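To start, I am sharing the structure in question, which I have written as structure tokens.
Excluded from the complex is one protein chain; the other protein chains are retained at their positions.
This part shows subunit A:
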Amino acid sequence: MPRGAAIEIRDLTKRYGDVKAIDAVSLTVAEGEFVTLLGLSGSGKSTTLMAVAGFVDPDGGAIAISGSDVTTLPPEKRNLGVVFQNYALFPHLNVFDNIAFPLRMRRHAESEIDTQVRRVLDLVSLRDLSARRITELSGGQQQRVALARALVFSPPVLLMDEPLGALDRQLREQLQIEIRRIHRQLGVTVLYVTHDQEEALSMSDRIAIMADGRIQQLGTPHEVYMQPSNRFVAGFFGESNFLDVAVERAGDNPVLRPKGLRDITLHAALRRPLSGDRFLAMVRPEAIEIGDSRDPAFENNLPGTVEQQDFLGATQRLTVKTGAGSVAVRMSRLANAAALPAGAPVWLKWRAGETAVFDAQD
């Protein structure tokens, strides 16, 4: 099985009437990398994927695979595995013939087809179902057949459009693990589309967060989660606290002053230069610890009083009123929340590395 091929998308644009479905999207996926396009519906993620597959004719820009331009190549000449949102299996063919389809298109010998189909059926753990009709399969099994069909001809690139969207949570998690395993095993390059942030975080090498037809941020799961480049990206991955701040000293380790607080400064680890005049500092609720006094071991200390407690099962949330606004804190279920009744004074503390800063206008 050959290793994956690199995908290079440059300034890709697609208009539908006056609306730009994708607007100058550029993205490079390395050989064997797993990159996810994450966004809400209408963000342009599926349009981008379908342009790579060859089903969307771009108005501008170029797509190259393994260094050769495929922008005007019809889908059948691109040699890419595509897994569609609703699987798009052929209902008039059985499992074996569905999976054999791409090999028959490539005029392989029947004996070779038999070997290859059995190989991928093993890969997706469906060995005994080759004679089944598609309508007799469960959703999870259909998903596996779609995956097997997209992999059987050993394409260097696998494109997946919300492949787990129709499955229930438990099955989805199981298949996420399986897709990761297959990706590692085959070394195929994967471009994956989803609207599920947890799916993106757990599966991807890198994530491209899309909105309004543009890539908002491209980075590893850790980067996009802990150092979001704007409020939209921050809001995409669960709960976050935003504090209005002024930048007192720019540079690599900027000093921030929360609006409305005189004697408090905050510290952040910054990866890009700041510009503009209004800034937001962001910290995740689970990054904050609770203490009863200022703690010099943490770069950031903020005093407040407990406003409310919510029990959430695995975690509990504390809402703390501070001079810079309400701050949500997420603690383990095991933390002693009983000691923190409403009105209790507390100190919030967190590391500089857990603080992201961005222009409030973005």
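The definition used in the following text is that a residue touches a chain if its C-beta (ideal position, glycine included) is under 8 Å from a C-beta of that chain, and two chains touch if they have at least 3 such contacts; residues count from 1.
Convention: contacts and distances are computed from a predicted model.
Per its UniProt entry, the chain excluded from the display bears the name "ABC transporter permease", taken from "RNA polymerase subunit sigma", "histidine kinase", "Transketolase family protein" or "ABC transporter permease". Of the options A:Ala5, A:Leu27 or A:Ala53, the residue whose C-beta touches the omitted chain is A:Ala53.
Within the set A:Val19, A:Leu40 or A:Met105, the residue that contacts the chain not displayed is A:Met105.
Within the whole complex, the absent chain has one touching residue among A:Gly60, A:Pro75, A:Gly165 or A:Gly238, and that is A:Pro75. Of the candidate positions A:Lys14, A:Arg149, A:Arg206 or A:Arg231, contact with the hidden chain is made by A:Arg149. Counting over the whole complex, subunit A has residues 53-55, 74-76, 78-82, 84-86, 88-92, 101-102, 105-106, 149-150, 153 touching the chain that is not drawn.
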